[in-house]
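Here it is, the structure, as C-alpha cells.
Heads up, one of the protein chains got dropped from this complex, but the rest are sitting where they should.
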Amino acid sequence: MSKAKFSASRRRFMQTAGAAVAMTALGPLSFKQAQAAGKYTIGVVYVGSRSDYGYNQSHAEAAASLKKMPGLKVVEEEKVPETVAVQKTMEAMINEDGAKMVFATSFGYFNPHVLKMAAKYPAVHFAHCGGLWTDKDPKNISSFFGYIDECEYLSGIVAAHASKSKKLGFIAAKPIPQVLRNINAFTLGAQSIDPSITTHVIFTGDWSLPVKEAEAANSLIDQGCDVLTCHVDGPKVIVETAEKRGVYTCGYHANQASLAPKGYLTGAEWNWATPYKILTDAAVAGKAPVNFLRGGLKEGFVKMSPYGKAVSDKAKKMADGAKAGMMKGDFVIFKGPLKDNAGKVAVAEGVKLGQQDPVLEQMNYLVAGVVGKI
Amino acid sequence: MRSSISDYGAWLLQRIWLPLTVALIILILFAAFVALIGQSPAEVSGLLYQGGFGSAFAWQNTLLRASPLILTGLAVAIPAQAGMVMIGAEGALALGALAGAVGGIALQGAAPHVVQAGVLLAGMLCGAVWVGLSGWLRNYRGVNETISSLLFSYIGIALLNYFVEGPLKDPDSLNKPSTRPIGDNNMIGNLPGMDVHYGLLIGVLFALISWIVLTFTTSGFSLRLIGGNVRAAQMAGLRVGLWVTGAAAMGGAAAGLAGAIEVAAVQGSANASVVSGYGYTGILVAFMARQNALAVIPVAILIGGLEAAGGMLQRRLDVPDAVVLVLQGIAFVVIIASETLRGRQLFRLTPVAAKAGGAA
Partner (left out) sequence: MTGSGLGLWGIPLEVLAGAIRVSTPYLLVSLGECITEKSGRINLGLEGVLVMGAMAGYATSLASGSPWLGVLAAGLVGALFGLLHGLLCSMPRVNDIAIGISIMLLGIGLAFLLGKPLIQPQAPTLGAIPFGFWSDSPQIRSALQINPLFLLGVLLAFVLHYAFRYTRWGMRLRIVGDSEDAARALGYPVLPTRISATMLGGFLAGIGGAFLSLYYPGSWNEGLSSGQGIIAVALVIFARWEPLRCLWASLLFGAAGALGPALQSIGITSAYYLLNAAPYFLTLAILIATCAPNRTLQGAPGELSLVR
C-alpha cells in the first residue's frame, strides 16, 4: 500500500473516531430520562414475544397492569434466551435501569440464571414464574405460579359433555410436570363425567411450532377426537384448525373465543395481574419476599373463559358445581386411588393431594385413560 | 501479496477505517428507520453505544455475548478455507454440550481441572466427529456439505432433545429437562477481575492459533490450495480427502467446544437452552469476517455489542425486539455490501470470497 493511501485512511479514522466520541456525549442524555423522579423500577423479562397471543402476552398484560400503579416504572425485554443473555439482561436492568425488582417469566430462567443473580444481588427482589423455591435457595426469590389445572379439570368436564366420540385430543409441547399436570387434570375432569373417556396426546417438541401444531390437530381429528385442547405458547392455530374441521376446542393461556365462535367451549386463562400485584405491593412496602406463592381460581391467579354457545346447561351445571368446590378450597383433583396409564399406582388409595402439595409439581406420569407415553 | 511490516500496518488500518465508515452508513440508514417508527435517532444511537460499549458493565455484557460467537464463527470460517460452506454449527454445538455434560458426569469425583478438561475435550471431539462427517461425506461420497451439514444440524438438535428428555434426563430437573449437573465446583470461573468467564479466553486463543496456522504454515496453504483448485492440489500430491475432513472436523471442534463451554461455564448441565441460535449467528460472523479467523474476534464482539445494546433499546424505548432485528439486518446488509467499497482486493483469503469476486 502507498503512503498517500495510508494517511488518507488515517484521516478517515480520526473522523469516525470523532463521531464515536460525539455519540458518547449523547449517552447521558437518555440515561437521565430513565432515572426519572425516583420511581420504583421493576424489570420484566420474557422468553418469547410479548404479543404472542399466548403465554408471554399473558405476562405482558400483568406487566401493563403494574404500569398503571402509581410510583412504579416498568422496563421490559422480550425474546431473551435462557443463556447468559438472561443473566446479563437482569443485571442490566439492575445496573443500568436501577431496577429493584425483576420478574423472570420463563421456567428455564430459574436454574442457574435467577439463582445466580439473586445470590449476586441480595438487595434486589427476584420474582420467578413456575420455579420450585427450596430452603437452600436465596431468600430474595419469590417463585409464583397458578394452579391452572383447576381450569383444565373444569374444561375436561365441559369437554366430556360435548364429545360424542368420547375421545379428546391434547396437543402439548413437552412432557414436563406442568404440562403433564394439565393433561391429567383435563382427563380426570372428563372422566368424572364418563370414566370411559380417553385423551390422546401429541407432543410437538417445542413451544411454538404452528405447522406441527396444525398437523397434530388434524391427526387427532382424523383419529376421531372431537374436542381439542393444548399446552403450547400460542394456541391460535390449534383453535382455528379445530374450528375449520368442525370440532370443539378448549382454549389456553388467554380467551380465544373470537377465533372459534362455533366450537370454543371454554378455556383456562392466566390472571397474572393478581400475583404481580401481591408481590409488587410487598416489595414496594419493603416487606421480606414471600418465597413460595401459589394460587388457583379461589385466589384469582387463573380464570375460566366464559362458556361458549355449544356448552349444554347440564355441562355448565356440573362444571359450576366443581368450580364452587374449588372456590371453597376443599376440592381435590388428584386423589387416590389413581393409576397411571401403565397400570402403576400413581396416588395410593386414601391419599388426597391438595393443590398446594409440592408433589404435584413433580408429576411424571400420565393417568389411566391418556393414550401416549412420556 | 503481503511482504513487509508496513503492508501489515496498512492492512490493519483498512481493517479499522472501513468498518468505521460502514458504521456511519449504518447509523444514517438506521436513523432514517428510527425516525420512521417515531423515535429519536440521536437517542437511539446514544443508547446503542451506551448499551453495547458505553461502560465497563456494557463491555463485559458484550464480551460475554460475543464469546460463543467467536467459536461458532470459526466453525464456519475454518472449513471455508478448504472451500466448504458449512452451516451446521448449531447442531454440533448442541451435541458438544451433550457430550461435554456426559464427560463431566463420567468424571465425577476427579479434580475440578480434570473434569473441566474432560468436558471441553468431549465437546470438541463430538463436534469434530459430527461436522467431520459432512467433510468426509463430501469427499468420499460427493455429498454437498452445505446441505448435509444443515441436515446433520437438525438431527443433532433432535438427538440432544431426545437424550435430555429421555435416557439422560435428571429426574430432579422437572420442568426444564436436563442432564445431571456436572457439579458447582467443576464450573469454569470468571477471568480475573472481570465478570466474563474463561470461555472468552478459550475462544480468543482458538481464533489466534487458527489464524496463525492458517496464515503462516503450510497447512493453511494446503487448505487454501484445495479450496482454490482441487485438481491442482491433487497434482501437488495433497491427500485432499484428509485435509477436507480435517478442516471440517476442526470447525466442528470449535462448535462443539462452544457447546461444552455453555455447559461448563453457564448452564451446568446440558439442556435445550443451549440451542439458542449461536450456530446460525456464527455463519454471519464468519462471512462478515470474510472467513478470516482473526477477524472473527472483532466481528463477534460487534454482534455481541449489538445484542447487548438491543436489550437496552427495548428497555429504554419500550420497543419490541423486532426493532433490534431490523437494526441488525440493516447493519449486516451494509457491512456485507461494503465489501464492494474495498479499494482493491488486498489478498484472497478464501476461495468463497475469491469466487464471488470473480463471478461478479
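All chains are identified by letter, namely A and B, in their written order; residue positions are counted from 1 within each chain.
Note that a residue touches a chain if its C-beta (ideal position, glycine included) is under 8 Å from a C-beta of that chain, and two chains touch if they have at least 3 such contacts.
Owing to the predicted nature of the structure, the values given are computational and were not obtained by experimental measurement.
Student: Looking at A:G98, A:P112, A:P210 or A:G336, which residue reaches the missing chain?
Tutor: Residue touching the absent chain, from the options given: A:P210.
Student: Of A:H125, A:K167, A:H231 or A:K303, which residue touches the hidden chain?
Tutor: Result: among the candidates, A:K167 touches the missing chain.
Student: Please pick, from B:Q116, B:N139 or B:N186, the residue that touches the omitted chain in the full complex.
Tutor: Spelled out, the listed residue whose C-beta touches the missing chain is B:N139.
Student: Contacts of subunit B with the missing chain: which residues?
Tutor: Contacting residues on subunit B, toward the hidden partner: 37, 83, 85, 137, 139-144, 146-148, 150-152, 154-155, 158-159, 161-162, 165-166, 283-284, 287-288, 320-330, 332-333, 335-337, 339-340, 342, 345, 351-353, 355-357, 359-360.
Student: Residues of subunit A in contact with the chain that isn't shown?
Tutor: Residues in contact with the chain left out: 48-49, 51-53, 164-167, 169, 198, 200-205, 208-216, 218-226, 233-234, 236-237, 240-241, 244-245, 258-259, 371-374.
To be clear about the criterion, only the chains that are shown with their structure count from here on.
Student: Would you kindly tell me how far, in whole Å, the mean C-alpha position of subunit B lies from that of subunit A?
Tutor: 32
Student: For the complex, which residues does subunit A have touching subunit B?
Tutor: Within the complex, subunit A contacts subunit B at residues 1, 5-6, 9-10, 12-13, 16-17, 19-20, 23-24, 26-27, 29-31, 33-34, 43, 49-51, 75-85, 88-89, 91-93, 95-97, 107-108, 110-112, 130, 132, 174-178, 205, 361-362, 364.
Student: How about subunit B: which of its residues touch subunit A in the complex?
Tutor: 6-7, 9-11, 13-14, 16-17, 20-21, 23-24, 42-43, 45-47, 49-51, 54-55, 57-58, 61, 64-65, 161, 165, 171, 174-177, 262, 266-268, 271, 273-274, 276-277, 307-308, 311-312, 314-316, 318, 320-321, 343, 346
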